[in-house]
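Of the protein chains in this complex, all but one are displayed in their positions.
This part shows subunit A:
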Amino acid sequence: MKTGTRAAVCAGLLLLLVAAVLAGLGIGTARIDLSALLRSGGLDDYQRSIFFSLRLPRVAAALLAGGGLAVSGVLLQGLFRNPLVEPYTLGVSGGAALGVALAVLLPGGAAWRPWLAFGGAVVSVALVLAFSRRRHEFGVATTLLTGVMLSFVSSSLLMLIMALVRAEQLQGIIFWMMGSVGLSDPGLLRWSAPVFLAGVLWAWWLAFPLNGLALGESAAHHLGLRVDRVQRSVFLAASLLTGLSVAISGIIGFVGLLVPHLLRPLLGSDHRWLIPASFMAGAAFLVGADLLSRTIISPLELPVGVITGLLGGSIFISSLYRRERHP
């Protein structure tokens, strides 16, 4: 894999992201001429309000959540040395959603939401790590099963919370369980955007140690890495990105699986390329998927999780079977 090829792939992804963002901003039930935005007075008040209070937050939410989930997926795959784990299959998204549901119960809940989502993500990753650690190496099947069971546990607890809350709070929780980028809180978006970018840069900075970790814990130690520290950083960065993504958009599955899976054949397994490329591709993918979900049966809207779930689930199954045939 030559550096030039990789740079070309990354440039292509950047173009794709720009195209997706422009399409996402312009296309919808009301079409907005983006060039008119640049001219003063090019848009009327109605279009202006659609653009700034609906379209822009929506595209920003999809961009951040998609990029964040994809990078989080790469980080978790590096941490567990298993290309099939990602925030959703590991139950990390579920843990974060449980945190969000708890925030609904608390007085002044909205402010707690991102923190509790982060907390839920941290607890979930810590649990999966602890369980798979007991068997020294992270067995592919054990890790995945632990994650799936953890998802069940958190969704049961979520249902318990749903049974306890008032009807008007119920809808807020269901929204997070289905996953949508359409209703995110602009205030949350505004402050979480820089945190997201910091998290992605942090993840990028962990790329070199992550490459070493791919050799296994012993060999990484022999390359001079403080393995426990690297694992802790990776784990916190992945939880941060997943927690924020869930706080913004609810549970959107398989972005973290799908995107790295498609990028690895193009870029190889070097995290220095994979992490920024995954951010761009994940962002472009979710912006595009959201565009599809709100135009395909317009004026009705499909939850974006349906699209990512259908695509991601089928790729997950096919690559699981390919692994079984060529272990």
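Here is the rule we use: a contact is a pair of C-beta atoms (placed from the backbone, for glycine too) under 8 Å apart; a residue touches a chain by one contact, two chains touch by 3 or more; residues count from 1.
Methods note: contacts and distances are computed from a predicted model.
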Given the options "Putative siderophore transport system ATP-binding protein YusV", "histidine kinase", "Transcriptional regulator, GntR family" or "ABC transporter permease", which would UniProt use as the protein name of the unshown chain? "Putative siderophore transport system ATP-binding protein YusV"
Thinking of the whole complex, not just what is shown, which of A:26, A:42, A:216 or A:313 touches the missing chain? A:216
Can you say which of A:185, A:270 or A:301 touches the chain missing from this structure? A:270
For a quick check of understanding: of A:133, A:190, A:226 or A:322, which residue touches the chain that isn't displayed? A:226
With the missing chain put back, which residues of subunit A would touch it? List them for me. 1, 81, 83, 205, 207-209, 211-212, 214-216, 218-219, 221-226, 264, 268-270, 272
